[in-house]
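The structure's right below; bear with me while I get my questions together.
In this view, the complex is presented without one of its protein chains, the others remaining in place.
To keep things simple, chains are lettered A and B as they appear, and every chain counts its residues starting from 1.
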Amino acid sequence: MTMRWTSVFTAGALALATIATAASAQTELRMLWYNDGNEGEVMQSLLDRFEAENPDISVTLDVVPYKAILESLPVQLAAGEGPDIARVTDLGGLAPHYLDLRPYLGDPQYWEENFGPFLDWLRAPGTDAIPGFMTQLTVTGPYVNKTLFEQAGVEMPGEGATWDDWAAASKEVADKLDIAIPMAWDRSGHRVAGPAISMGAKMFDENGDPALVDDGLKLMAQKLYDWHQDGTMSKELWGSVSGSTYLGANEDFANAQVVMYMSGSWQVPQFASTIGDAFDWWAVPAPCGPAACTGMPGGAALVGIKATEHPEEVAKLMEFLAQEDQLSDFYGETLFIPGHLGLAKTGVDFATEDPRASHALKTFAAAVPGISPIAYKLQGYVNNRVMFNAMISRLGEAIVGELTLDQAYERMTDDVAKQIAEKERK
Amino acid sequence: MAEAGTLRPGLKGLLTARRGRGGKRHWTDWFAYLYLLLGVVLMFGPVVWLTLSSFKTPAGLVEFPPTMLPLGQIAVEVEGHDKPLPLYRVTMEDGTTRELAQIRRIGIISQMVDPAAPGETLKVPIAQREPVREFRMAWENYRDPLERFDFVKYFWNSVIVTAVATIITLLINSMAAYALSIYEFRGRNAIMLLVIGTLMIPITVILVPVYLVVTQLNMVNTLWAVILPGAATPTGVFLLRQYMLTIPRDLIDAARMDKASEWSIYWRVVMPLAMPAIAVLAIFSVMWRWNEFLWPLIVLNRSEVYTLQVGLNAFQGELDVQWHYILAMTVVTLIPVVLVFAFLQRFITTGIANAGMK
Partner (left out) sequence: MTATLKERAATLAALPVEFLFRALETPLAFVQRLVGVRGMPWVFLLPNLAFFGIFVVIPLFINFAFSLTGGTALYPSDRVYAGTEQYAFLFDCENFADPITCREDRFWKGIYNTAVFIFFQVSFLVLFSLVTALVLNMKIRARGFFRAVFFFPVLLSPVVVALIWKWILLRDGLLNAFLVSLGLDKILFFVSPEWAMFWAIFVSIWAHMGFYTLILLAGLQAIPPDLYEAAEVDGTSRERVFFRITLPLLWPNLLVVIVLALIKGVQIFDEVFVLTGGGPGTATQFIVQYIYNTAFTQQVQNFGLAAAASVVLGTVLFVLTLTQLAVTRKRDNG
């Protein structure tokens, strides 16, 4: 009897010990991820390759709703919790929590060369850290339903056309064909920033401090307001939710309910699958304002997290993923605009046969050099989301008539000032 | 007297006199049936519509006016073409209609072919064609997201969370309620005040502090982080206590005379008598835990501990509202609730009616 118990016990202890050694031999890394399309699957296949090459490291992809990345992750990071690697969009805001990969990288120069301008977005100001790389570079810009233009017999405004030209043309098409929404812009501060800069907004003062409201921004806001009043834009996006909530018109555009849709390059894979051949959706260069013809750069980055217990393994994985051939596969399969300068030059072989998608990707890639320096500066600014949020929430309130535009300007300025003051409170 | 005799016990309410009055119908009778009819449409209709919609393709979902049933476009094999071609009903220039398959669309002109006579290509303005469709369920709305992750694992996590949390809740809440209802002791009022005072506080407003406590206890990314924080519900204590107050004290005194320990009075005497209230709390606890979303989203970010609510929302990205998946996954979360309710309907509704109001 005693014997039997002892042997059972020993067996159990042995089993436990084996599990323990097996666990310690293999380092487990966690990557927090969100999906807009198929990028999770593509990333998983890259991770499988990595694991095959590195049997001592296992990587688990934890896919969460985007809401968790935006709202929960900052709290987790502040508490010292969180994953080893994460895909983030608040690039500068979370910078204090990123791991500097530089000491662990074999070839930091490669990163500087290929990710140079984007590394600035991820760095805490004044450091030379290498926290990660862009899983995708995005450029904001409009799509038009070319088929509707043809049906209405309206000429599409060409190169150098202004926002006013496009608004008028879209309105004409919509009126002729009885389309519900002539023009739609995503309800997002990031989307509005491009047109605002085109119309002369400077976003910062001489000292580099945020100065959201100026004549350029007012010009854009006034137009946006007027378009909502005269029916060029529907209040459904800007007028229907509150605060900084994002709303897109991608479904309406895909359903041919929108003539012109201001969004960005990330819609390409989705439109390729949902619209397909139903009509010609055409990405057009960013319309102009008096000051510029620019969209906003942006995107999501994959970064190492400082709190990780395995910085070397994290760096090893990041180095693997950042290789040119891996990234080329990743961008190609996901139809993302490459955030890798080398690949941007040589071009990526996008996995699509859709001529509309290829054209759109080409259009957006071609827009990158023309992006205004102010737009780059704004994208790299740590507190840019404070400015974006202030802009959309107050403009939204003005558009539905809760505030006058002047009150909205005042509130915007105050919102930005008080949030930045709160952040810098000592 | 004879009239009164026709009243059935248990069914006597406000308006019971219909039969007694020799079939004369009061306006309230008509109203009642109209109201119930409207009620069924209004209560069931939305859920039925959700379920039907969840089987539509993305294109079908954005259609206006919406079709009642999910439809899909018919594709036909045509000689000389590798892939099946989509079929359209086309109004020709002479006013006749023909069913044609589309080869490709260029601008606003569609190149079509008659499946019966594949040789000849026809050019048709796209406004003249209309897809030919048949009833088809878009199972891919369910399949795609469910394939992408370990549904069974999330389901079990949810079951474990719900079951364990409910058991703990019932045990500790009933013990506390027992103490607060059966004993007179110093501090009782203070504790009741605490319970009632916190009854009204929505958990949403203390999410961050609770998260801090959970991190300190090292429970992040364990199911305990979802199970424990909500276990000591003031609502549960309050509900059970109010019910236990109605239990006759003589029973307890008699048990004490028999030298029963306080613990055995609690579980042998009081618990069985409080069963209706406990059942109600069990139902509510199951419902709360099964449906919880915001809190798990903060404390669970490793896929092996996801609950169903987190897992089913994992497809929600930054920039894309995919209604076809949202609707399908909503139906998936609904199914267990509907099943449980279908089986326990009588029990649940009478239980709440009995316990709510003693």
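By our rule, contacts are C-beta pairs under 8 Å (C-beta built on N, C-alpha and C of every residue); 3 or more make two chains touch, one makes a residue touch a chain.
Computed from a predicted model, the values in this text were never measured in an experiment.
When the full complex is taken into account, the listed residue touching the unshown chain is B:Ala232, out of B:Leu122, B:Met137 or B:Ala232.
Summary of contacts with the chain left out: across A:Asp128, A:Asp226, A:Asp349 or A:Glu402, the touching residue is A:Glu402. Of the residues in subunit B, those that touch the hidden partner chain are 3-4, 7-20, 26, 28-29, 31-33, 35-36, 39-40, 42-44, 46-47, 49-50, 53, 62-66, 171-173, 175-176, 178-180, 182-183, 185, 188, 191, 194, 196-202, 204-210, 212-213, 217, 228-232, 234, 237, 261-264, 266-267, 287, 290-291, 293-294, 309, 323, 326-327, 330, 333-334, 337-338, 340-341, 345-346, 348-349, 352-354, 356-357. Residue-level contact of subunit A with the missing chain is found at 70-71, 74-75, 78-79, 90, 93, 180, 234-236, 239-245, 247, 255, 383, 385-386, 389, 396-397, 399-403, 407, 411, 414, 419-420, 422-423, 425-426.
One rule holds for everything that comes next: only the chains that are shown with their structure count from here on.
Against subunit A, the residues of subunit B that register as touching in their complex are 58-59, 62-63, 104-105, 107-108, 126-127, 148-149, 208, 211-212, 215, 220-221, 297-298, 301-304, 310, 313-321, 323.
If you check the complex, the residues on subunit A that touch subunit B are 30, 32, 34-37, 40-41, 60-73, 75-76, 79-83, 89, 146-147, 150-151, 186, 246, 248, 250-252, 254-255, 257, 263, 266-267, 270, 274, 277-278, 280, 300.
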